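Removed: one protein chain of the complex. Kept in place: all other protein chains.
Entry: chain A
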Amino acid sequence: MRRGRLGDRLLHGYTWLVIAWLSSPIAVMILFGFNDTPSKSNTSWHGFTLKWYAQLFAIPDLTDALWNSVLIALVSTAITVVIGTMLGLALGRHRFRGQGTTNFLVFAAISTPELVMGASLLSLFVSANLPRDRITITIAHVLFSLSFVTVTVRARVVTLDPSLEEAAKDLGAGPWATFRQVTLPSILPGVLAGAMLAFALSIDDYVVTSFVNGSTLTFPLWIVGSVKTGIPPQVNVMGTLIFGIGVLIAIANAVAARRRAHT
């Protein structure tokens, strides 16, 4: 009995240690957004302030980079979700010529090292004579997040009873009505999970983006670029806000999932 209790305590302690270890970078990021630092360097604590929240958009380059990131993440997520959902549906529901190849490509896109993908995309864009800007970044982001959306949607589709769609058709619904009223609501959790994944992958991507950005700067690229001169506290504030929004979405999703399960 005693030993069991000791084991329990050790396990508890260990669990909290791991949680603290995992969340300490986030805690530091949030904390140093409130640091009243006098210099450009934001590495030692100088007291509490809210002025960086007030001066959030005081660095025009940084603000531009953040908006670039948000815009690219939104657009690439929208495109990825549409294509990925169609791919996931096709792979999960139908048998067709080229299915094996498609499955392989989906897997290959996940397992390709980002450096390789970035370098080959760059040579593709150069040889296609495409100017590198927000459009090429968006194309690249769609490419590397597409597989993740496809896989999440496909996983949902294969658990779906195929007679649901047949029932809708049997009751007079055409192909589009069937998709909108029956198929989409049934796979929506998978589509939403895929969308969140795509957004998260896009907004903090550095490696692939650094190859195809041309002169456009995104939020992660701007931060890496300012490492030598010192990262301003605004970056911490923006990071905190992005993190906060992510947490809110995750909570909303969990609540919605629980409501779906209970009603």
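What we mean here is this: a contact is a pair of C-beta atoms (placed from the backbone, for glycine too) under 8 Å apart; a residue touches a chain by one contact, two chains touch by 3 or more; residues count from 1.
The working rule: contacts and distances are computed from a predicted model.
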Exercise. Missing chain's UniProt protein name, "Putative oxidoreductase", "Spermidine/putrescine import ATP-binding protein PotA", "4Fe-4S dicluster domain-containing protein" or "Heme exporter protein B"?
Worked result: "Spermidine/putrescine import ATP-binding protein PotA"
Problem set entry | Options A:Val28, A:Ala58, A:Val158 or A:Ala177, residue touching the unrepresented chain | A:Ala177
Problem set entry | Contact with the hidden chain (one of A:Asn35, A:Ser186, A:Ser226 or A:Asn253) | A:Ser186
Problem set entry | Positions on chain A where the hidden chain makes contact | 161, 163-164, 166-174, 177-178, 181-182, 185-186, 260, 263
